[in-house]
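Just one protein chain is left out here, and the rest sit where they should.
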Amino acid sequence: MGLIRAQNRTTAVATLAVLLLGSALGLIFFYAPTDADQGFSQRIFYFHVPIALTSYVCFAWGAWKALGVLRATEDPERVERNDLESYVAVHLGVVFGALTLITGSIWARASWGVWWSWGEDQLVLFLVLFLFYCAYFMLRFSVAPGRQRANMSAVYALFGVVLIPVSFLAIRLSKKFIHPVVFTSHGPQMATSQLATFCVALAAMLLLFATLYHVELAGKRVDIRLRELRELLT
Amino acid sequence: MIRARGLGKRFGERRVLQGVDLDVPAGGFLLVTGPNGSGKTTLLRLLARLAAPSAGELELPERHRLGYLGHDPLVYRELTPLENLTLFARLYRIPEQGERVGMLLERFGLWDVRHERVASFSRGMQQRLGLCRVLLHEPELLVLDEPTNALDADGLALLDGVLADDRRTRVVATHDPERVGRLATQRLALA
Partner (left out) sequence: MSYLADVAALARKDLLLELRAKETLPSMLLFVVAALAIFHFALPAGTSHAAALGLLWSALVFTALLGLTRAFVPEREQGLLDALVLAPCDRSAIWLGKAIAVFAFLAAAEVVALPAFAAFFSSIDGSTVAAVALADVGICTVGTLLGAMAVAGHARELLLPLLFLPLAIPIVVGGVGASAGAGPRYLLFLVLYDAVFSLLAWGSFEYVVAEE
């Protein structure tokens, strides 16, 4: 029963994601106005920033589940469940992170003619986070599966999520700004149509994450069940 | 003292222990036997609170009422016996630690070498120091994993003395049930 409900939920989320992605693409290419400075290539912004924000959400979700791992000391099943969920979230965060770096690089190339800019602090610090979370996987590969690995992954995921604001502060400290500041303390400096497109794109990316999350989790759980059954038979 | 029902342990998908039931009263002596790879060490680590069960229930004394001696004697090789035991006496909050440490070192024949680095000792002497460490805080439950392995003749005699003491509960895993098992009140053979 639970499985069927989960499947229905995943299908609903997936459908919604597809709808929103379709709408977002339509809005991005046909509705949003062309930017005066950067022209058509500015539209990459509608991909780049929502993807970046979504990867932050992935890492935050992973950290939330990591807290679940650390709190569930007496219950091995809850530890495993939360560990798996945290791992999938971090994994997707790294995927979205890689996409952020790629889209950011394309945007940099289109806007300023360079594939990478070290003076571009926000991009650089995203690279730092990306490196950090790749080390997460090295950590998991290095330790045998079990409670200790779950605990360590959880602690590391928590360190990661704390690193995000600390890194933002480090950016602000370094004064070089090539990255156009779109959201200032006075609110978004965008026209209404641009803001609408951005919001739809953001919602679409978040739902894409949700879909991939549920699909990957379901797949991994089936894998685990299969292996358990195989062990019982031998 | 120890109660286990359906105790199981797995590492990822690898199932090492399954369906173990135990009832060891205070003062009992449980002997655990079995071939290599049967899970003896894993079971002992579970009983020493160094590993958590994957399935089943396990009731044990608090971790500071336990004493564990694994395959390694668990002493710092670059420190002297005196420094080693003083450190653990401090961590276990033992009152009058000087006296207790001295008494144990004498009992296990290490008083004369108390200021020499453990690295210069034979394996048998290191194991004897390990026994001192394990008895330092007078644990209610002693968990010893193959304690006879490294000991020389003197050491084995001292170990017999430790094992004969029925004021504490003892769990011992061994390859040599003849020698060690004479005093056992219960046995568990792992497959």
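Should a chain be cited, it is by its letter among A and B, assigned in written order, with residues numbered from 1 in that chain.
Note that contacts are C-beta pairs under 8 Å (C-beta built on N, C-alpha and C of every residue); 3 or more make two chains touch, one makes a residue touch a chain.
Quantities reported herein were computed from a predicted structural model and do not represent experimental measurements.
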Neighbouring shown chains of the undisplayed chain, as defined at the top: A, B
Touching the absent chain when the full complex is considered, from B:78, B:112 or B:178: B:78
Residue of B:2, B:32 or B:51 touching the missing chain in the full complex: B:51
Candidates B:91, B:164 or B:189 - the one touching the absent chain: B:91
Subunit B residues that touch the omitted chain in the full complex: 11, 45, 48-52, 63-64, 66, 68, 70-72, 74-79, 83, 87-88, 90-93, 117, 133
Where the unshown chain meets subunit A, residue by residue: 70, 73, 125, 128-129, 131-132, 134-135, 138-139, 141-144, 146-148, 151-152, 154-156, 158-159, 162-163, 166-167, 169-170, 173-174
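Assume only the chains that are shown with their structure count from here on.
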Centre-of-Cα separation between subunit B and subunit A, whole angstrom: 48
Touching residues on subunit B, where the partner in the complex is subunit A: 11-13, 15, 52-55
In the complex, subunit A residues that touch subunit B: 73, 76, 144-147, 224, 227-228, 231
